[in-house]
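For this view, one protein chain was removed and the others were kept in their places.
Just so it is clear, A, B and C label the chains in written order, and each chain counts residues from 1 on its own.
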């Protein structure tokens, strides 16, 4: 286990830290609450600047224009840029595009790469991942009603999805659909991923779902979509018919490192706000909030949990780097639920330490409280990961 | 300990339950997310109907036009109407008006009652309570900067408040201000409550504070207010100069019963949504979410905690009814933090049981998740009540 | 819901409280750690005294020589006498005898009552309940290997049991055995309860199991027993062949009230020790442990949880008294796990508040810490009760 970054990497992280503190965080208040159509143009020049200096696509191989970082290194980057809601986007490392890029690189044909991947890498387009269905529990995605039926050299897709992240404004969607509809089809190999341009006939963005009081437009949205006789060429299949779940699985491993470390960034941000507040806030003349044991408990517990979570993620990342994703499967499940809970704990304590001010949108904590509650649900709920990890572990005892 | 309501009361509770289920909950979706200026007129005829049939002011003595319920009875009513965000308002039993009515009845002069109380009881006006200041920790309200200085027969008020609940649109504010500014004034008797009509010169509603993503207009808002040389007659003092904190304390006891039982209503609502969802939601053909142990754990723990919390509140209410507020002081502190945490636990479990759907505003859970986080903060944070209860208890051991 | 005891009952509880404080608790240190054979004779005169004044068999109907208390009343008694490990025994209300008495009264023949019940009621004998088997999970007792095969008018019992409570020194054991050994026998009606005198040939007390460092002799022990061709008359069957599990279920309902209220007694004891300690222990001159927020948190949380648990048990008891056991089934499951966890929490906090002293046997806390960990396991583990309660609740949603 060696998580120490190289000297160059350390220097990059230092610069990134300074950049977030000096140039991004100060702009948060101005951007807060604006619709995405107003936010995007304000961020565009900042993105361009980062692209120009090579702070771009940290998670992508150099040959595709990325920084070629290891999983550990990318994790460390996420922890820095995760301290602000705009950080990932400013380096073109945001979900769901980052995951979509990865599977396009790994499984896309040359034609698919040219059409869908290149503009994505360039930051000119956005994309969506369209898998979850309102009629089925997300915890077991093999049950799915959306179907793609071959008609000549076209797929005809019919179905109903929701939580298609960032679909509003996306150039294309990666749609998971059952392609083997025979009654005895193997549950795990009957679905495929299909690339669907957003402007294809029959793609109907029913609504951006209001989530935690947020209307959900643009990049931050979660769309409900109907696919009504949507036709795309069979050549839009990503990575082979029937490979849908395998690729989906692929997509999640490093993606979870990315999320977990972004959460560590949020934790650090909230921890910092909490400490600043309690160090100066007076309960009575000369007696700060930080001198109270309840508050001291929150600080110590939060620091311990953040340190623990961060080390676990780095350890899992290091295992992916050195042993491969398959060997880190249990660790990835463990960090997913562990970090999500640390995140929720730290946000909650920080909010409580600020009292009524913590409830307001004058501080970013209440925003995190709302949006990051999802961390315990998406990409596999806590319970799904606990079951999965336990089963992996118990295999060794049979 | 006898919490069994009378036969008449039981019948009333049954009717109220039916009313909420059949006539209020079905209208929630229509009202959700609308600004208060659109909500209020839609609720007006429903309020009038309740007023006409005597479902009005359950917490107020009959002589003042209320239902004259005991604290236990009022608690049981709150648990019913608390199941919908509009319930308290529909019976003119909403905070902060309910508390303001109480102290006006108890401490108001005839002139004050006529001018401020009567329209409030009639449901023609709303009011605000203006105590918390952004510069001081809410946990120790004796530290306060707002001052009222006597100039002839007028108070001249200067100060800065926030979290002045429902101030936007209120007819008047009850303002807590330091009236004895001598350096050696007793911290607990140097402040007074002053009735300030909202349209008085110098009352400046700076903003409705955005709280948990909610802009905060109208009744549900939390205003930041500047008082700049605000002049009101000294006769607007409520209950005697220097009595501010005593009256504030008065205001909180039964108010906490009201809040705690309203929370029980929210708990029941969320519990019901959770059970309905997991009883029918299939993970796989023939295997519902409700058959899973993790979910069964949430159901059992939630049911146990709600039952426990409800009984504790009834017990405290019964103590207030039979022994008086002073004898129930420790119990009131205990229920405040215990119930607030049960509320947060139950909401959290219900949300998790719905998965992604729980994050959406298609269900009321995510709204409760946001707004009711404040339960652990307002009217005394968890920590304040723990300290207070412990000190009361330890007195017996000295 | 009316839990207020009658005036007579209140007077009895007051006397009992005084008795425990003045005459039992002071003798604990002398009895602590002694083997049962030395403890029993010391307690004998105290029992006789209680029997003489009618403080005897509080849970048993008057016609059988008991006090004829309601379930609520008996609960209140248990909370008083539960404050010392010897309390239940001093009133001849201890497990497993109390439960055994109940089922003998309800299901025993006249001959069985005369032989087995009468001496038990008189306090002249003790009994054991022999159901759990080491080879099977206790959570699902329908799986069981011990068999009783009819040979003429005798049962021939063969099997292996453990956690046969209080078997060492018991006059007889109530043995659960499979009596219908046909392969398609209904799992829930294939077993019977058989009364087995301890001195019957073939009853082999293999060992008193060392539990939490306690050798386990006498009344407090948990025996491992082999039954090798044990022969008893078929007339020793209790309550009908095949009724074993039905009667076992019967035995548990009021028994859980008894346990839960005894635990409340333990909670009060530990709470009292904690408060006494922290009120006087100085951390530094003039600054007591009780002035520290961490400790205040423990006091407030413990008081809230004890109050909550106590009210829930009284409510369940009241439901049994007024509606019958069947109607209180969900409540009984809820209190079982809720109270067991409150008990463990309160003991843990009390121990922590005493620091190193809490680890010593100079205080009863460390003894409770060891013995009462079982509360979350016996009579149905937490998990079993959570599942059971959730299933009951979800039935209403189908």
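As a working rule, a residue touches a chain if its C-beta (ideal position, glycine included) is under 8 Å from a C-beta of that chain, and two chains touch if they have at least 3 such contacts.
Bear in mind that the values here come from a model prediction, so they are computed numbers and not experimental data.
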Across A:119, A:141, A:197 or A:297, the one contacting the chain not displayed is A:297
Out of C:35, C:134 or C:240, the sole contact with the unshown chain comes from C:134
Going by the contact rule already stated, which one of B:47, B:259 or B:292 would touch the omitted chain in the full complex? B:292
Need a quick check: the contact residues on chain C for the chain that isn't drawn. 33, 132, 134, 136-140, 143, 162-163, 209-214, 222, 281-285, 289, 292, 294, 351-352, 355-362, 366-367, 369-370, 373-374, 376-378, 381-383, 386
Even though one chain is hidden, which residues of chain B still touch it in the full complex? 292-294, 297
List the chain A residues touching the unshown chain? 1-4, 275-276, 278-280, 290, 293, 295-297, 299-301, 303-305, 307-309, 311-312, 314-315, 330-331, 333-335, 337-338, 383, 385-387, 389-391, 393-394, 396-398
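Methods note: only the chains that are shown with their structure count from here on.
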When you check each chain against chain B and chain C, which touch both of them? A
Chain whose mean Cα position lies farthest from chain A: C
Since chain A and chain B are copies that touch, is their contact same (over half of the numbers shared) or different (under half)? same
Could you give the separation in Å between the centres of chain B and chain C, each centre being the mean of its C-alpha atoms? 43
The distance between the C-alpha centres of chain A and chain C, rounded to whole Å, is 52
In whole angstrom, the CA-centroid distance of chain A from chain B equals 38
So which stretches of chain C touch two or more other chains? 293, 297
